[in-house]
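Here the complex is missing a single protein chain, while all its other protein chains stay put.
On to subunit A.
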Amino acid sequence: MADDEQPTQPIAGPSTVLYCQGTRATLVGGFTVLTDPFCFLRHARCTTLFSAVCSLPPEYCEFGSHLSKCKAWLEDAYPGLYQEYYSEEALASKVGTLSLDKQAKLEADVAKAEAKAEARAANEEKKKAASKVIIKRIERQKRKYVTSIAGLETFGVDLKKASKALAQRFATSAAVSKTPAGGEEIVVAGDVADDLLELIEDASEGKGNKTSAMFKDVPPDACEIVEEKKKKGGAGAGGE
């Protein structure tokens, strides 16, 4: 077992590695090719493919959780490699030293993991469809308001960046704060609820500027404006 592949050759240039294509997010709508993050190695041959159904090098896909999708991708994009990894004799030889029932167990496990991953993806999709962006106008003092926006993160908005942008857009102050429920929300000083809805509507239609580009994935239909009056006799500072 010892005399095995100890690299003795001097290091040549960077070797090219192929990674499984498509990201988890873009599983359904075909595959995307991500750029090689090592592209900044200018001398390097930037032929490395990334992306991924599972982002692993394709030889490891069989241990990932999206085997059938990985297989479909590989067959489509690199038929040669597909033959190498999944043809009959390759399958027979790769069982290697593993006993048969162990191999069967492994396959069962992979199938289970795959089913689980799919269920999770479907669940997330459902959650996204059901989730709402709640724009809340909260009375802080008589005739003074803050606006809180909750639920943006499900639509892929970077809250920290968004709060900065909103602060600039409305010439006011905005912050990301934690909600008691455990989530995060953006709190903008001043009553900007209607303007905000407008901004989101504009963004979804593709017009508007840098600020609104951030919200382009937020469907305006999912937005809801709620009003929250200050509780009478609450522990608010100052009182009325």
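Rule of thumb we're sticking to: contacts are C-beta pairs under 8 Å (C-beta built on N, C-alpha and C of every residue); 3 or more make two chains touch, one makes a residue touch a chain; residues count from 1.
Following the convention adopted for this analysis, contacts and distances are computed from a predicted model.
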In UniProt, the chain not displayed here, chosen among "Prenyl (decaprenyl) diphosphate synthase, subunit 2", "Origin recognition complex subunit", "Translation machinery-associated protein 20" or "Mediator of RNA polymerase II transcription subunit 20", goes by "Translation machinery-associated protein 20"
Per the whole complex, from A:109, A:124, A:205 or A:227 the residue touching the absent chain is A:109
The missing chain sits against subunit A at residues 1-7, 9-11, 13-15, 17, 34, 37-38, 40-41, 43-44, 48, 50, 54-57, 59-60, 63-64, 93-98, 102, 106, 109
